[in-house]
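The complex is shown incomplete by one protein chain, all other protein chains being positioned as in the whole.
Up next, chain A:
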């Protein structure tokens, strides 16, 4: 870098004519701007400023679209693999189940059932178990009712231990005993000061209790949290669940060491001495009594299989596959619907696109070759349907195509069709194709027209004067030049068609619906959102691939609306 002092005058400082002087001098230094800095950096600065200004103008919208559009789509993609519900609802069971091998033992051992009792107890109180049930029901039908049934009975599980603890010492019935053992000082003071306003103070365990009785402490903390949040009650006044006694029994009989300075140490030591003689309860038998599906290896395999926080299960489901012990396999024939739907969506979109080309090409050609005034008049006939509400056009087609509709009436009236043998034009694929061709036709005509307008008439004339027949002149000279228009229109129509929902829903019946109708069904009726997200993700990939092709052929900047 150089500066103004390299000039012959050896001026110090910058003057407005410094750049000029340097320019006039013999030295061949860098060209300088008016303020004396090098022209290059000055221009760079100006360019940077310009870029910043442009970006600042774009920024608000970019931010808006990123937050309200791109992020939601990303979230949807995330939901198609997300599967935290099993791990979150049954945290203990998932851990215990990790070692279970379905090929070795039919049904997991007692620890798993004990963990399930505790998890289910929490889940029932938080009303999560039905959600989990319906989630797993997507993978194995019957699980939903299994969880619902078990949820009703699980709070009695472990009662044997509660009764025996209480029989041993009535102090075990007193909530204060548990508070004394488990509750931390901070929570106790905060809870005492709670006046009924706002959320209750969050329950905290006493320090150290984790090390002595970890499982029981965790269970009691869950209990206290649920009592506070779900029931809005004070845990200091509530008798703990049977599951807490179950956990305590298990830990005491497993030989937990109670330090001498532990709260209620005497009571705990007395209980520990007695637990060896306690009557026990077979939790597994209890579960199987409620529903024998708990003895079914498949149920456990599903729980184990879906315990990971992420799953490909929804995607497998979306292409009619399923996870089996022997790896990925096809679903039974009668459950395969999505591949059929995807193929049907593709075939019907292709049919609609072809129909649009067939109908749009002559019209676009006519308009491109008419004088401007007449072409504009015809253009209005194309733009009117384009501007008319989609619902209006769809209802119009419903009116036209019905069994008692205008077209059938007309046919019967002319005598082409017998009155008792009216054509079935609606609630099938025919209805969808007719209505959607009409709705999407302007999207084909407009790009075709804008391409055809640029094809000079003289080419065809030249071809004819060189001896080409009308057909050859069209096919060899005109048509190749109009192909970009066909490509642009086809991709536009195809992309729009495969994502259509409203029109197939109304005129498509069951045989004329698209994959989008299935997505909407899963969002609003079956509530299998993960599967909806997976289907949406697959559709999105198809559309993006087509869009990429569109960009290669026409370029996104060249999208035109209404000529």
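Heads up, the rule we're going with is that contacts are C-beta pairs under 8 Å (C-beta built on N, C-alpha and C of every residue); 3 or more make two chains touch, one makes a residue touch a chain; residues count from 1.
Convention: contacts and distances are computed from a predicted model.
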Out of "ABC transporter permease", "Lipoprotein", "Adenylylsulfate reductase" or "Xanthine dehydrogenase YagR molybdenum-binding subunit", which one is the UniProt protein name for the chain not included here? "ABC transporter permease"
Consider the whole complex, including the chain that is not shown, and state which of A:138, A:315, A:397 or A:449 touches that chain. A:397
Of A:57, A:167, A:462 or A:483, the residue touching the omitted chain is A:57
Among A:105, A:141, A:470 or A:526, which residue is in touch with the absent chain? A:470
Contacts from chain A to the absent chain lie at residues 47, 50-51, 53-58, 60-62, 64-66, 68-76, 79, 359, 362-363, 366, 372, 376, 378, 380-385, 387-400, 402, 404-406, 409, 413-415, 438, 441-442, 470, 495-496, 498-502, 505-506, 516, 519-520, 523-524, 529, 532-533, 536, 539-540, 543, 547, 551, 556-557, 559-563
